[in-house]
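Note that one protein chain is taken out, while the other chains of the complex remain in position.
Moving on to chain A:
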Amino acid sequence: MSTSASDGQLATGYELGKSIKAGSGKTLDRKNRLLFYNRTFKVICIFSAAFVCLILFSILFFMFQTGVLTFKEVSLTTFFFSTDWSPETDSFGALVFIFGTLALTFLTLLISVPFSIFIAVFLAEIAPKWLRNFLRPILDILVGIPSVVYGFLGLTMLIPLLRDVTGTNMGDGLLAAALVLTIMVLPTISRISDDSISAVPGKYREASYALGSTRFQTIFKVVIPAARSGIMYGVILGMARAIGETMAVVMVIGNTPQIADALFKPTSVLTSNIVMQIPNVPFDSTWNYALYMMGFILLVISLLMIIIVRLFQRKGANV
């Protein structure tokens, strides 16, 4: 709005609902002006939401578009069911990495979810206020540490420790990666669970105690089920972080294309294999397309997991 318009507004007197002079000289009354603002705001919001969807689908589309070129040279069954990944001899079997990714995510959640829920219960129900106020920021800071730091600590401290404790030769493998990932997803899951447990109304607890429950029964039979959807949400976010994590995993997993049939066998997952090989592959090669296809599979796996957990969550809410 130009200065002349506001001058005019001042000159005619300040009255709500009365027309004001716009910069162009055209008269707009307040109702239409507000309507215009509201509509514009709505359009901007819809556009932003559509833009996010567009980004997601274009990423999926372009990954697929490049990745699908793999199947000009490699058959679908070879790619998905062969464990022989040796690009230098044109063998592109990605089963090792798909299996590794699923196994690593599963193992990570197996260790981290119970731990996180215990931490959340402690923070929300048991810890005194001063301790709670001290621990929460610490967990928040843990989320912010770059993953490469976790990877480096895993490589220099965790792996030698695992080697000493178990007496194995190397220590690299699924367990080392799952432990590093657990430390990374722990704050995410526990903080979100903590928030949702804290949000459970106090009357639930009081009702439970009134019926004669112990504290243990109250927490595990009333509070946690009531906070289930929030805890699930935390698990989804933690899982998304675990499945896509690259820098920390690549440093401790061993990067060997073999099926992880033991906890301490060097293996490889989708993310670690992509980051190991992408700097050195020729642009227009089946190898390059296969790596894109693996990226696409990674996206699909994480989308599928999110959808499954969402369905599970909805079912839980209805009961």
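In this text, a residue touches a chain if its C-beta (ideal position, glycine included) is under 8 Å from a C-beta of that chain, and two chains touch if they have at least 3 such contacts; residues count from 1.
Convention: contacts and distances are computed from a predicted model.
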| item | value |
| --- | --- |
| Record-based protein name (UniProt) of the chain missing from this complex, from "DNA polymerase IV", "Phosphate ABC transporter substrate-binding protein", "Multifunctional fusion protein" or "Clan AA aspartic protease" | "Phosphate ABC transporter substrate-binding protein" |
| Sole contact to the chain not displayed, among A:95, A:226 or A:275 | A:275 |
| Touching the absent chain when the full complex is considered, from A:139, A:250 or A:298 | A:250 |
| Contact residue for the chain not shown (choose from A:155, A:174, A:269 or A:294) | A:155 |
| Interface residues of chain A (partner: the chain not displayed) | 86-88, 148, 152, 155-156, 159-160, 163, 169-170, 172, 250-251, 254-258, 262, 264-266, 275-277, 279-283 |
